[in-house]
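One structure is given below, represented as structure tokens, and several questions about it will come after.
Removed from the display is one protein chain of the complex; every other protein chain stays in position.
So, chain A:
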Amino acid sequence: MAEVAYVNASRVFPGSPPVRAVDQLELNVADGEFLVLVGPSGSGKSTALRMLAGLEDVDEGAIEIGGKDVTNVPPKGRDIAMVFQSYALYPHMTVAENMGFALKLRGVPKQQIKDKVAEAAKMLDLTKYLDRKPKALSGGQRQRVAMGRAIVREPSVFLMDEPLSNLDAKLRVETRANIAALQKRLDTTTIYVTHDQVEAMTMGHRVAVLKDGLLQQCDTPRELYERPANAFVAGFMGSPAMNLKTVPLTAEGAQLDGLVVPLPRTVLDSVAAEGLTEVTFGVRPEALHLAGADEDGMELTVELVEELGADAYVYGSVRIGDASERFIVRVDSRTPPAFGQKVKVAVRDNSEIHLFHPESGKRLSA
């Protein structure tokens, strides 16, 4: 078990111009922590993980595991175990051999390997399959073998590169919970890469959001959700995504169609100081509600209703200035509005709005 640190670590792929896949990453992971690296494809999250594994060079900065600089240490000297997206099992070995391979290389006595493999197999419900080759396993079983191979080694850090992306939706949710529980039980530092923000929110103690190789924000899931540091994080975390619109400002607040959302004095002052006439206004679907006839609200023309059982999401357009903007509103699934209907929508609580700089995207509200 060990803490992990990226110290201004960069990975630059040669080319013209060179691509900074990971750019000056500064990140500390505590001992026993479950950290999720999340971002869209091409954000550098997998590259960052591979740098930690030693499979990718570190062009600038350093990487530390357990307080020791491992920047130039080959993978086998780092005491890590990795679960690959493709699982990367050894096709010519049985499940038991796959799981015990790392221990065999380390020269652990045969009986001890057997015991450890049996123990891990029991934990992962693989005991029946120990003598099979990977070819004869289902996708979910292969995934568990890949996990088992990592567990058996008892490494100081687990690295997982989108381990669930090849599973079907139901199994993914199940395995997600299993991995989180397993990590809690083993209490091993874990770095987990995913593009799925739901996985990030549900599994991580902390979540680091990456975009274009740059760290956007690293915080607990709740903080990320409630206080995103910029418009990108706000739009990336949460499903369906936050409504993010550029709206004009008035003396009282943000001007939406038929609705002025009052803004805190401090925000208005700072906006005025910068001479901005517009802001990026963000509100999550669940922070909007259908307003009664006598309330103020923006007029929304319903274009689509998604009923999910517990909730329903209404997609509709609202006129802001000259343009028509699409908004998503969460409503009670028992009484959803009909297609084409015009409804009034208001913000549930003014503290649930997010404001960002229209150009830099930085968070404005306190």
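Everything that follows uses one rule, which is that a contact is a pair of C-beta atoms (placed from the backbone, for glycine too) under 8 Å apart; a residue touches a chain by one contact, two chains touch by 3 or more; residues count from 1.
To be clear about the criterion, contacts and distances are computed from a predicted model.
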Options "Carbohydrate ABC transporter membrane protein 2, CUT1 family", "Rod shape-determining protein MreD", "Spore germination protein" or "Sulphur transport domain-containing protein": UniProt name of the undisplayed chain: "Carbohydrate ABC transporter membrane protein 2, CUT1 family"
Touch with the omitted chain, as defined above, among A:82, A:96, A:200 or A:234: A:82
Option touching the unshown chain, where A:68, A:92, A:110 or A:326 are the choices: A:92
Selected from A:20, A:114 or A:133 as touching the chain missing from the view: A:133
Absent-chain contact - pick from A:2, A:102, A:328 or A:345: A:102
Residues from chain A at the interface with the omitted partner, ascending: 53-55, 74-76, 80-82, 84-92, 101-102, 105-106, 133-137, 139, 142, 149, 153, 166
